[in-house]
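Only one protein chain is missing from this complex, and each of the others stays in its spot.
All chains are identified by letter, namely A and B, in their written order; residue positions are counted from 1 within each chain.
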Amino acid sequence: MEALKIKKDAESTIKEFLKFLMDKNKVEAVFTLTRMEDGFSYCLIKDKEIISQAVPFYPFMPSNAGKMLSRITLIEPLRKPILAILRPCELRGFIELVKRDQGSTENIFFMSFICPGVFPLKKLSLGYEEELKEYKEKIEKGELSKNIRNTCKACEHFIPYNSDLTISFIGENGKESILIIENEKGENLIQGFEGERIEFEKNFVNMKRERKKERERIIRETEEKGKGLDKFISLFGRCISCHGCSKICPICYCKLCDFDSSSHEIEPSSYEDEVKKRGGIRVPSNVLLYHLGRLIHVSVSCVNCGMCSDICPVDIPVSELFLVASLRVQRLFNYIPGRDYKEEIPLKTFEPEEFTEIAG
Amino acid sequence: MKVNKLIIDFLLSLMEKKKIDAFLLPLKVPSGDYYTYVLTDEKELIEKGKPVPPVMPAGGARALQSLTRLGSLKRKTGIIMHPCQIKAVIELYKMKQVDLENLYLFSFDCPGVFPAEKYIKNPKETEKKFEEGNQNEIRELCKICDKFDMVYVDVYIGIKKENIYLTPKTEKGEEILKDFKLENQPEPEEIKKRRSEAKEKFIEDFEKEIKGPDALLSLFSKCINCHNCMRVCPVCYCRQCFFDSEAFDLSSENYLLRAKNKKALRFPADTLLFHLGRMSHMIFSCVNCGNCEDACPMDIPIGRIFTFMAEKIQKEFDYVPGRDPQERLPLVTYEEEELKWVEKPYTRILRR
Partner (left out) sequence: MKEKEFEPKILGFLCNWCASAAANLAGVSRLKYPSSIIPIRVMCSGRVNPLSMVHAYILGADAVMLAGCHPGDCHYKQGNYLARRRYALLKEVMESFGLEADRIKLYWISASEGAKFAKVIKEVTEEIKKKGPNPLKKEIFI
């Protein structure tokens, strides 16, 4: 694959590139992770001045950028071109939303990167100086940091699909960055940007191996905690039914979630009947139904970004549970969410001859 | 806690005397690291209950909304919750989200609750701290809560030195306490004084942190607009929050224009609008429980911001949420002559 080698670290390279794009009017605005006073947010940047605050590779995901792009393009597509810098899982999330008519890719140049993962959001309040040092050291060596989200450790698709440009800086000793040109759109974008033309293969065999091991370990540990009826019920004992996991999830796009709507309201007589049958019932009820329901609705397209676990106010390992289910469900339908625009969502299509042994 | 056992015995005796058929009370969850409300009429389950738990059980007043929004319970049911949650129940009743028929409300002198995170990380140690009466590590809002006994209940349970004191506050309460020997309830003066002083100091200190648009923007610079605070609020009952609705679906052109005007626009957009908007919707009914601050993933002092405003605004309208179900919400009623200070600038122009 053709690429541009730039003899600078990724942060400096990207800032120069963004300024270059805006100077040459190749894009109207840039959408990327930006440093705020005390935190981070994805920002639509129109003024070059703010580029100095852009930190696309900083290890935090305050919201799923794919979900944000869907908000921007829901009513109508962008009329002028922008560059969006997203992590691979966020880009996959956006493509899944586009398949569901929740956004448009028109006029968006996609830039992604070989993703080394993000820290859990809690770290922002607890402090993360030491962790950030370790993170940078590991990236330079091409290894996995041990302080990232569990879903990041287990990530199978850290090499992006469907980007126009991909940046690689893992294992480049922090001194060089590679700008991989994925297609013609990417080629047009980098025309005029200085760098050495090279051939680059996205191998990352070591990282794939390391993440596979982590994935198997996390699946094993999650199954130990949650596989089996008693354990499953135990895991959701703490659930306060806030539905934060659904609201932060990129795939959950429904404005009024079925589980928040009147169709899931429980009559007081039903509650009293259940008390007669069981002796007692948790109020509010239907916690298991909500989670199993969300698993059924979302797992085919779950991109394992890990926002749900971060947002849960009572520390339920939602993203790890979705990791276990989504891997199995996606394997069942031979489907990778976000891999291909033309690939239909598994529940909207069928083959006449499939699952022939499934009926009794 | 010995007090928990005394309250459980009291509740069971109410059931024995057939004054109450079932209770909604906090029970420990199977994994042993949180509490949740359970509706039950079984003695064995009630005995396992903890009416005064060390954390805010899942749902709070919203549990009662889930139970009685569509109608009233048929059996006489006792509800025992923290004072702030019962206040929220009364506010929800004013907003037609709860049916109080056949409900008997109980509350108590509240020792505060620990933040959920602290409890979940180390349940055993936190339980011990709770038993010892630790007041340093409870929720920030619990430390300044001095109106815990200004709540509409049928029976108020005073707690002093490991003893409980039952006081009926309504006719229903008097009816069920008919056969009980009642002692004069001691005033929880010490706790109230300590918390009152802490509240005054808090308002004084926080005033500096919150003054001016820059200060507010600074406080919310970490906010990721996840809306967790709204979702765990006992008083925010809307199934679809206005700030999650189609009203906020804006076109790409709108966002690009705003980004042009401000140099950049952060996403999700309209963070400050959400907080100030939510404030304008529910500040009168804010019961200062601190659920919002507990649920915030970015540790923003959102509970303190809302409490700071709630104190000022509720005082301005002489309104105390949860004190009286017949007291109308300030925004659905009016006096013909009031709030002259708002009108002043305009009358000056008219006089000319």
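As a working rule, a contact is a pair of C-beta atoms (placed from the backbone, for glycine too) under 8 Å apart; a residue touches a chain by one contact, two chains touch by 3 or more.
The shown structure was predicted, so the numbers you read here are calculated from the model rather than taken from an experiment.
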Among shown chains, those touching the left-out chain: A, B
Touch criterion as defined above, residue of A:P56, A:G186 or A:G226 at the omitted chain: A:G226
Positions on chain B contacted by the hidden chain, ascending: 27, 29-30, 36, 38, 40, 45
In chain A, positions touching the absent partner: 226-229, 231-233, 236-237, 258, 277-282, 285-289, 292-293, 295-296, 299-300, 321, 324-325, 328-329, 332-333, 346-347, 350-352, 354-355, 358-360
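Just so it is clear, only the chains that are shown with their structure count from here on.
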Touching residues on chain B, where the partner in the complex is chain A: 22, 24, 27, 29-31, 33-34, 36-42, 44-45, 58-59, 62-64, 66-75, 99, 116-117, 120, 217-218, 221-228, 231-232, 239-240, 244-246, 249-253, 255-256, 259-260, 263-269, 294-295, 297-299
Chain B contact footprint on chain A (complex, rising order): 28-29, 31, 34, 36-39, 41-47, 49-50, 62-63, 68, 71-80, 121-122, 124-125, 230, 233-235, 237-244, 247-248, 255-256, 260-262, 265-269, 271-272, 275, 279-285, 310-311, 313-315
